[in-house]
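Just one protein chain is left out here, and the rest sit where they should.
Chains here go by letter, A, B and C, matching the order in which they are written, and residues are numbered from 1 within each.
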């Protein structure tokens, strides 16, 4: 696992319910990739291979558009260590959730 | 609850262990405020009153310095709805964790 | 100069013109502080003393609300080196603008 990304997708929407519906479709897409992920209040973190993760990041905005958003603003964090391992989601948060 | 913030604190550290130690002290400080919070892989989200949250954000970097970091880089998201409610952590993530 | 912050303020607004008007008021406020700043396409960077900068960051959202925004989402980057200097705006960008 050489990379991890966290993405927040903010679709333009006519109501809070509509915004939540579009974000839920993006989260469903991320989960459908089968990669390990963690859904947080502002962003969803995914871990895996760098190239695959960046393709997923690119697709997230398209999913929001297909779900009906005319405009999307997203915020992405990327960590990448090509030779080795980045800190895993589990290592980062498990101890804090006890 | 008129606001929510998410903060990632990245202290300069001589090793990964040292970095984790400093971040853990910041998270311990956040938890010590008694406010509702959620620790994620990249950022910790806190919800409450805007003024109190911003004072906590300001303090987080000082906690990292007191814990030994000579330099800190932080990334903060803020949502603020002075008359009303922002989406709660629970409303945002509970359904996705089933 | 022990710190630098970059802030993007996204007010909820009924139109793009209204959004721009509110953002312009926040930028006018930042400039009125007299601190050295740089207005970019997504965020405005300010450099100075850590405590003063964090007070300005806290005020920015209040300025947006006073300007009419019922809701504000902001994204903030902070760098802080209490003993020493952070990289200045000038050092970071001057050579790239030639």
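Criterion: a residue touches a chain if its C-beta (ideal position, glycine included) is under 8 Å from a C-beta of that chain, and two chains touch if they have at least 3 such contacts.
Owing to the predicted nature of the structure, the values given are computational and were not obtained by experimental measurement.
Colleague: Quickly run down the residues of subunit A that touch the omitted chain.
Modeller: Residues touching the hidden chain, for subunit A, are 50-51, 54, 57-58, 61, 65, 70-84, 86.
Colleague: Write the list of subunit C residues that the hidden chain touches.
Modeller: 4, 6, 8, 16, 27, 38-43, 45, 75, 77, 87, 89, 92-93, 96-97
Operating definition for what follows: only the chains that are shown with their structure count from here on.
Colleague: Same or different for subunit A and subunit B, where same means more than half of the interface numbers show up on both copies?
Modeller: same
Colleague: Measure off the straight-line distance from the CA centroid of subunit A to the CA centroid of subunit B, and report it in whole Å.
Modeller: Roughly 19 Å separates the two chain centres.
Colleague: So, what's the distance in Å between the C-alpha centres of subunit C and subunit A?
Modeller: Whole-Å distance between the two chain centres: 26.
Colleague: Quick check on subunit B: which residues sit in contact with 2+ other chains?
Modeller: Residues 75, 77 of subunit B each touch two or more of the other chains.
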